[in-house]
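Below: one structure, written as C-alpha cells.
What you see is the complex with one protein chain gone and the rest in place.
Read from first to last, the chains carry the letters A, B and C; within each, the first residue is number 1.
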C-alpha cells in the first residue's frame, strides 16, 4: 500500500462512455489481491478536490522500452465516464502525471477450491471479478453471469473467456445475449449448481436481488460495494455501510474502504440498503 | 467588442518564460486599436476563476486551410509566465478551446503626425507598442527604447525594426545592448528631440521615472497601466487608479479597464502611484 | 449540468419561467447581483438585457462614494475577495446619467442602496420612491452604522429591524432586504426584516475573508479583509437560503456562487423564488443568458411546465 506518483501508460475508450487506463506502478501487482481498489488522483491541481475510487481490473507488465530495463509493471482500471472526475480522466494521455493510492481494502475470499464458482457482474461491476476469475480458474469451474442495460454495457467478456471462464451475457433490451435480468440467469444456474459460491458486483438493486436469491438457495455470497469515499484508508468515516444488527443503540457501521469493499453478505444489514445508499444518486453503473 | 468563443492557432515559448499565442478571432482586427487589451479565459472549467488581461500585441490573418475559405484572422498576445493562469496558458495547444473578450479599453492617441515619436518599453511592457508603431511609422519618425533586466527580457525587437522603427536596447546587466536603465536613454533622446511625443508601458518604477523626465522636458506622455481586473468592462471597479486631484472628499478614481489602460500622464495622480499599486505584488514585467 | 442518466420525455410547450417578487413581475428568475453588473449598460454588448428577469444596479448612496484604496480585489481558490468600498456615483448622478439608458430597456430595474446612518438610508429611499423607472429597491444592510460605532446593521437583529422600519416608512416601492451571511443565525435577522416590513429577502452577500501575499507579507487587498464571492461560497449560500425560506413567508432571492444553470437550480429547489448571479458575470459576461437557457432546458427534460412547480420542491 503506497501512493504511487506515476504516469499514464495508455488510456482508451473501449465502448461508448467506458475507458480503460493502464498506469505504471512498479511492485503494485505483487501486493494486489482480487477485489481491492485504488484511489486515483487525476492531476496535482484542482479540480477535482477528492480522489476517485476505482476497482483494480488487473495488474500486469509490459516489456521494457530498452534492453536491460525491468519490465513495465502496471495496474489497469476500467471506468465509466459519469461526471467531472471521470470526464477529466478520459482526457488523460500517455505520459500524463497521475497518482495512485493502493492497493486498498479487503478483497475476495476465494473460498474452497473445486467448488462451483458463479461470478455475477452488472455493467462496470464486472471490474473486480476479472482478477478473481484469473486466480480461481485453475482450481475451480468458474462461470460469469454478465448483465447490462444494452450491448454497450457489456465489457471485456472475451477476456474472461480467454481465461477459460464460462460466460453468460444478458441485457435488459436484448441487444446482446439473452434479454432480461442477470438475476434470472443466476436463479437457473443455482438450480443447476446448488453448491456454488457466488461473488457479485454491480448496481445496488442487482445486489439486493442477488442477496435474496442466494439467501433463498442458502449459498455463500460475497459482494463488492460502492460508497462515497474521501480518504480510502479508514480515516474519514465517510464510506460506512450498516453491518448486520446495526441500530442507533448498537451501531455496527463498517468502513467500505477498509473492512470492504468486499463483504460476506451476512456481514451486512440488507434491510434498507437501497434507501440509504452510500452513494446518493444511486448507482451509475 | 465581443466574447469570442474560439480556439488557439499557435502557442510557443519565444524566450525563457515568455510565450506568444495566436488566437482565431474573425473580425477582431477591424475593431482593435493600438493600446487596447483582451480578457483571456484559459478554459471553460476552473481554475483559474477570473479571466486574465493581456495587451494586444498585434492582429493579422493567415491564409485559409482550403481554397475558397476566408483567411484566418487572429489576435496575437505575448505573455510572461508568472503564476497560475499563465502557467496553464503555456500548456495550451493548437485547437484548444479558449475565450477572448475584446478589444477592450481606450488605446493610444496617436497625436500629430510628423512629430518625433519615442516609444519606451520595459520588458513585457513592449506589447502594446507594436501596433502603435505599426500605425505611426508611415507618418512619423518612430524610435523604440527597449529596456529589460537581461537579454531574455528583450522581446520582438527585430519585428519593430522590420516596421522601420529605430530601436535602442538597454539591459540592467548589459547582457544585450547598452548597460543601464532605459530612462537614461530616454533623457538623451529627449535632449536630442525636444519636441517628441512619448508613449510608455512597463513596470511602475519605470513609468514613474519616465513621467518625471517627460514633465521636466515638458513633452506629452501617454502611459499604459496594469491593474488587477475582474471584469474588464467597467463593472466591478476593482481596477481603479487615482486621477489628478483625487482626494477622499473629491474622489477621482479612473477605471484602468475602461478609461484606460492608456492614460495621458496629466490625467493621473502620480504622488503615490508606487505605494498604492493596482497590483499588489508590484510589477512582474 | 450533469445530463441525467435516465430517459426524459420532453414536454410539448415551452415551460413558463415567469416569477413575481414583491409585486415585481419577471420573465425569468435570473438577475445580476448588485455590484457585479455595473448599471447594466456595460454588459449590453454581451447579453440581451431584455432576456433576464431584472437588472440590479451597483450599490447606491446619497452622495458619491470614493471607495477603498487599491488593490481592491484578489483571486482565491474558486473565489475572489473584493473590497471596492461601495464606490458609486451617488443618487443625483445615477438619475442623471445612468437611468436614461435603463429607461429604454423593457426589464424591471431594482436599485441596490445603502447608507451610513438611518437618516441616509431613509433619504435615499425617499429619493428613489419618486422615480417611476425604479421597479423596486434592494436594501444592503451589510454596512457599518457609523452612529453606533460602526457595528454592521445586518449582524444585529435590532439594528436590522430599525433600518428596515425607517426605509419602509420612507419608501413607496417594493422593498427587498439583502442579508449578510456573517452571522450566527441568519433566520433571526431574516425574521426581524420581515416583521419590519420587508417584501422579500435576498441572501447572501459576501463572506468576510482575507488573503496574504506570503512574499511581501502584506494582505492581498489594501483593506486587509474583503468579501468572498464565487463558487467557493455556494454551499454556505444554499444552506442559508434553505434556512431563510423556512423562517419567513416572504419570497427569497438566492445568491452565492452561481456559475451555471445547475447551480441556480439548487437555489430554486431549496425554495428561492429567484436567483442573482454575481462573480460569474466577470468570468463570462454572457453567463446569465446561458443560465436562463439551461434552466429552460432542465424544465423540458424534467417535464416541468412552470418553474414555480420546481421552486421549493426539495425532497427531505
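Here is the rule we use: a residue touches a chain if its C-beta (ideal position, glycine included) is under 8 Å from a C-beta of that chain, and two chains touch if they have at least 3 such contacts.
Computed from a predicted model, the values in this text were never measured in an experiment.
Student: For the full complex, which residue in C:67, C:108 or C:219 touches the chain that was left out?
Tutor: With C:67, C:108 or C:219 as choices, the missing chain is touched by C:219.
Student: Among C:18, C:77 or C:247, which residue is in contact with the omitted chain in the full complex?
Tutor: Residue touching the absent chain, from the options given: C:77.
Student: May I ask which residue of A:8, A:38, A:213 or A:227 touches the chain that does not appear here?
Tutor: A:227
Student: Out of A:137, A:163, A:176 or A:236, point to the residue that touches the absent chain in the complete complex.
Tutor: Considering all chains, including the one not shown, the answer is A:236.
Student: Touching the left-out chain: which of C:73, C:95, C:164 or C:228?
Tutor: C:228
Student: What residue numbers in subunit A mark contact with the hidden partner chain?
Tutor: Spelled out for subunit A, the touching residues are 1-3, 41, 46-51, 99, 101, 227-238, 240-241, 248, 251, 253, 276-282.
Student: What subunit C residues would touch the chain not displayed?
Tutor: Where subunit C meets the chain not shown: residues 1-2, 4, 76-79, 81, 155, 182-185, 207-212, 214-219, 224-225, 228, 231-236, 238-239, 242, 257, 262, 265-266, 269-270, 298, 313-316.
The rule is short, and it goes like this: only the chains that are shown with their structure count from here on.
Student: Find me the chain with the mean Cα position closest to the mean of all the protein Cα atoms on display.
Tutor: C
Student: Suppose each chain is reduced to the average of its Cα coordinates; what separation in Å results between subunit B and subunit C?
Tutor: 35
Student: Measure off the straight-line distance from the CA centroid of subunit A to the CA centroid of subunit B, and report it in whole Å.
Tutor: Here the centre of subunit B sits 55 Å away from the centre of subunit A.
Student: Could you check subunit B for residues that touch two or more other chains and list them?
Tutor: In subunit B, 46-47 touch at least two other chains.
Student: Going through subunit C residue by residue, note those that touch at least 2 other chains and give them in order.
Tutor: In subunit C, residues 77-78 touch at least two other chains, as defined above.
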